[in-house]
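What follows is a set of notes on a single structure, which appears directly below.
Every protein chain of the complex appears in place save one, which is left out.
Presenting subunit A:
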């Protein structure tokens, strides 16, 4: 490792200051505000909130529904990952499952709700097909479907990744040792995956617990924490101090979950070597898992199908003639195109700046001997813990009186901080695998440290940097919980515009805007994947 160079500090100190100003300070402010009352600092806000039956009910509801979501999601995600890694399903079908399941990630969660309404509601497509209402979608059922669709991709990615690094030779060994199906399954699949399955459960729980988009659309009268928080802050009688209390209370289960996640990490097996091995023939297994996976996928697609159909019909579900009128109207509305441009701008800025900050932080931590460099890990753990809504709220409290209020800058900064963890870990992972002697070599060949980073480390991280960019971009395009407290009439983004359009029941516009986000994200994702593949060929 090279010595500490002034250039390292020149990067390190501004990054620390950035997180001090946009992570620690707002959260500190939030904490203080939660104790602040007309008679000074005391616990009365907490007492008010805790004695509010409706609020407490919403907490209970949130925990209940998030827990149930987490169970369902974990089981389904396991089925899907198992089908991909432990069956001899037709290969193209495996890729369809692998790719298809990730599609919800390209859409804002608020869209899920409207898709559910248009599928299962009184006039919904699926209701029409079945000829009757399957169940009441507003409230519990709708939320559950929405949360499961929302959390399934993340849980699947987690489990799928663990399966990839699991040594499947043990399945054969277990068979050869005479284990029965159940014992073999428990010992070679469930036990090695237990940490990951627990992780998938916790992750799904946190995601559902903190999401705002789904309850905002199909929540109905079933109140959850996220919608309560929104109402307290931006309802008819805003109460910032009580809002701060709810945000702090929202943090508690999340903090607990993050500790649980770190503990579960220890349960994971670490195979130093893993080999691909032929799986045994088993028609029954393949058919069973293949059909379950397909069913999950079809179920998910059928919910979204309406989004691709309704905007092309004159007046769904009454007049089903084809028309492009809604599209033409939307694109001619300067209001909506401006909102789309806002979203693009915010996503691009977040992706560029966020990738820069996350990459620099990882370089400092992994490839320099700086003192205190592990503070980056603390920051990444904290950003992983704080839900978008809590972060956004703390910005609102801190910047409300300042000239930062209503600027794109705080929205971009909020996204950068909110989504910091994953890109940072991606960079850390890739940088730590690189030859530790590169910087020394660069310096011996006459480059300064910073030039070596630019000429050697960066080109060799190209693939990771592209992945980081794509992650930041897509998440900034779809997030609503992070920015809902920060947007103003001038800085409206597509996701928050959808929330607004809901009040005017403009579902065609909602779906068209969602399609815009979807296709923008799809294009960015495909482009990034393409460039990443090109990088790998080197």
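As a convention for this text, a contact is a pair of C-beta atoms (placed from the backbone, for glycine too) under 8 Å apart; a residue touches a chain by one contact, two chains touch by 3 or more; residues count from 1.
The definition used in the following text is that contacts and distances are computed from a predicted model.
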* Asked: Of the options "Menaquinol:cytochrome c reductase cytochrome b subunit", "ABC transporter permease", "NADH-quinone oxidoreductase subunit L" or "Carnitine transport ATP-binding protein OpuCA", which is the UniProt protein name for the chain that has been left out of view?
  -> "Carnitine transport ATP-binding protein OpuCA"
* From the list A:456, A:477 or A:494, which touches the chain that is not on show? -> A:456
* To do: By the contact definition given up top, give the residues of subunit A that touch the hidden chain.
  => 3, 435, 437-438, 440-441, 443-447, 455-456, 459-460, 462, 538
